[in-house]
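Omission of a single protein chain aside, the complex is shown with its protein chains in their original locations.
Up next, subunit A:
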Amino acid sequence: MQFGSRRRKIINSAQTELYGHSVQFYGQPPLENISLTEFETFAVERLKLLKTVETLGVSFVKHSEQYSKKLESEFKNLNFPYRPETDDRKIQTGPSEFEKRRKDHISHFILRLAYCQTEDLRRWFIQQEVDLFRYRFNDLPPKQKLEFLHRNNLQYDTISVEEKKALQDKLVNSSYAVSGITVEDQDFYKVPFQDALDLVRTRKVYLKAGYVYIPHQDIVTIVLNDFRTRLSKALALTARSLPAVHSDERLQPLLNHLSHAYVGQDYSIQKNVGKISLDQIDSLSGKSFPLCMRQLHQALRENHHLRHGGRMQYGLFLKGIGLSLEQALQFWRSEFIRGKVDADKFDKAYAYSIRHMFGKEGKRTDYTPYSCMKVILSNPPSQGDHHGCPFRHSDPELLKQKLQVYKVSPSGISQILELVKGMHYQLACQKYFELTHNIEDSSFSLNHPNQYFVESQKVLGGGKDIKRETDPQQRSQENATTRASTAAQDTAAKDVAEMTEDLDSFFQDG
């Protein structure tokens, strides 16, 4: 990106050409001068858009009606270009289509600068941009799709009519989108399977000898793959030229601030280390643990073992609520040696990974507790695993039974199951929170198991609810943690008294 001084006039004509299509491949960086205020608004608004993409992707099925609707309204709110046909009519209200496209273009490149710095940031940025692109591309009418391919020089190999005939059965059975009749009318593209991973992963395409046969209807996959590869390469390149940008003292703080905005609360900051004693865990697990952690705790107590996925999810959560390394080692050891693992084996085979979690081994990263999104989306549980999100990874029948055992009211259970059915797992969990804490409407939006714990402690700590600050996100979150730790202190005494009683009910639950 250049911030050199060029004449606006000359650029304008080039820009009109650049913005000939409502969806862009972002091949060329913007070359004009913009004010710092505009720079900031553009960036913040695109970030908002990407955050929406992320949240919607978790709460709704991608490309379901609701998903599209919500995303559409976000596009409108933030004035990003979205459906091309509407331009002519709506040109009077709000910014022109050109303005919107320009904003789309420039804001994308600003965020590239902010999000090229680390592997994590890049991954997040690419993921959201790809989802965004997919939505917009899918929304184009067929003619415009072709035009887009043409404009961006995207050409793919099609298969011959004979080959199509020979493979007809297999092609029909490989995709929901194709029937016997449409095979003949449709072009099929043959590309290496590496270029259409999303279709391969979900088995939605015919695969033969390393090549996938993609019906024209699904061409978005290959285009997306191109988009992803190019963006990934471009980010790597941008990262290299970053020092030059960083020398500009006006931009550097702005960019850093932007890149920090995506992560949300970081629960690895351990403000409350040592505020929790090991004896408290049983009682806390019944009262203040989200269902996923309660399930893991119970499985651990029953089997005296958890597999790797479970140890990571639960271990990091415990770290987040304030277990110190020494406590964690003691906790896991005492449980494991009750099972098939003797102390010696524990020290050799498991202690390492616990120290690793606390950043004391290997590359010494202080790992952050998993967020709901991570629990729901990555590493689904398989045979022998107890981790994952109970609302996402349990049979509804089993979930129902479990909730019954935990004394959730029948009407509450059906509300929860309804949310699960609509794939609103986090909302289901929040409902579970409200029901088990006897509050009507919780004032937070749940996205982290440790947040669940903090909020629960707040409620149980009794009326310590300070009005939430809305503005600078970071600060309010830090406050939340401190508040939580004081709340935890307050409840500590009370907990001990209730513990025996709770333990009993806990074992009955099992």
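Just so it is clear, a residue touches a chain if its C-beta (ideal position, glycine included) is under 8 Å from a C-beta of that chain, and two chains touch if they have at least 3 such contacts; residues count from 1.
The criterion applied here is as follows: contacts and distances are computed from a predicted model.
Trainee: The chain that is not shown, which UniProt protein name from "Nbp35p", "NADH dehydrogenase [ubiquinone] 1 alpha subcomplex subunit 8", "Vacuolar protein sorting-associated protein 33A" or "DNA primase" does it carry?
Mentor: Answer from the record: the omitted chain is "DNA primase".
Trainee: Touching the left-out chain: which of A:Pro142, A:Gly210 or A:Pro253?
Mentor: Per the contact definition at the top, the residue touching the missing chain is A:Gly210.
Trainee: Touch as defined at the start, partner being the missing chain; which of A:Gln194, A:Gln252 or A:Gln330 qualifies?
Mentor: The missing chain is touched by A:Gln194.
Trainee: Out of A:Glu65, A:Asp185, A:Glu249 or A:Asp395, which is the one that touches the chain we can't see?
Mentor: Going through A:Glu65, A:Asp185, A:Glu249 or A:Asp395 one by one, A:Asp395 is the residue touching the chain not shown.
Trainee: Quickly run down the residues of subunit A that touch the omitted chain.
Mentor: Touching the missing chain: residues 170, 172-174, 176, 193-194, 197-198, 200-203, 206-211, 295, 299, 348-349, 363, 379-388, 390, 393-395, 397-399.
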